[in-house]
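Written out below as structure tokens is the structure these notes cover.
Omission of a single protein chain aside, the complex is shown with its protein chains in their original locations.
Take a look at chain A:
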Amino acid sequence: MSILAYTPIRDGQFTKLTYELLSYGRALADQLSTELVALSLGKTEEDQLKTLAEYGADKILHSNDDRFEQLDNRAFSKAISQAAEKNEANIVLMANDFTGKALAPATGVHLKAGVVSGVIGLPESTDPFVVKKKVFTGKAFARIQVKGERKIFTLETNSYEITQTSKEAAIETFEPQLDEGDFTTKIIEEDKQTDKILLTDADIVVSGGRGMKGPEHWQPLEELAEVLGAATACSRPVSDEKWRPEEEHVGQTGKIIAPNLYFALGISGAIQHVAGVSGSKTIVAVNNDPEAPIFEVANYGIVGDLKEVLPNLIEAAKAAK
């Protein structure tokens, strides 16, 4: 038996999410006294592949097949299933990002496995197999029993500490059996920014709400984010009003994030917004209304006018660097 972790690449690099997933997989493999196999599909440099061992992989499978340049749910989920079967992996792990959310259920169908999305820690028991995840968009937790021999989990972002080891691992070529009919979709245009910190990857997120009073006031918020090396985000009214792109919306129907530090600037803290950010380790809220519900979930609060507080925050952040 073994555990298979699917490790996607972004612009030829593995990301923090992958290393978090492997750290989790390592701990789970130790708990079950088994091996952790990492699977990479698509062109990747050998130096990059080697880093997978540093975060816990015992074995690295890699396919250089050109056809994996574009994510296709059918082809990728079939390839992952074949790798799992070949390595007798009863557990398949993926990150709970766009890729994992699409591929985990699809792979689950091929492997007839129990799928749990957004697991937040190691299993509390392995016989029966019980894991924990957030439900009601962070308003509660659930303990779930996963039946059957095969299991697939996606790991909630920022829910497991990244641990480096001094391991080395063999890199093996993996050749999945796929015919052209397995590649079912085609990309005709890409619009990607590679230099931007991903909202879902970021350690620090600076987020603005209606209290920012219009898109023309966002420059200081962006400056604060830049000083802190943070990603920028916004509340729903801000994206609905098109002050900011919809990709920045965090909240119940937008992105669910769990950074180390979240700045809520001019966000009142409606229950739907809080649901999207309640996984943040520390929340700082700035609002001119002392009664704003955001202060009920924040760890640190400033009651004041953003016109004055935001420049002060930028100065203080620069000084703290």
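Structure notes:
Just so we're on the same page, contacts are C-beta pairs under 8 Å (C-beta built on N, C-alpha and C of every residue); 3 or more make two chains touch, one makes a residue touch a chain; residues count from 1.
Just so it is clear, contacts and distances are computed from a predicted model.
Of "Electron transfer flavoprotein small subunit", "Polar amino acid ABC transporter, inner membrane subunit", "FAD-binding protein" or "Cytochrome", only "Electron transfer flavoprotein small subunit" is the UniProt protein name of the chain excluded from the display. With the whole complex as reference, residues 10, 15, 70-71, 73-74, 77, 96-99, 101-106, 108-110, 113-118, 130, 133-148, 154, 184-194, 196, 198, 200-201, 204, 228, 240, 246-247, 249, 252-254, 260-261, 271-272, 275, 278, 281-282, 284-285, 295-305, 308-309, 312-313, 315-317, 319-320 of chain A touch the missing chain.
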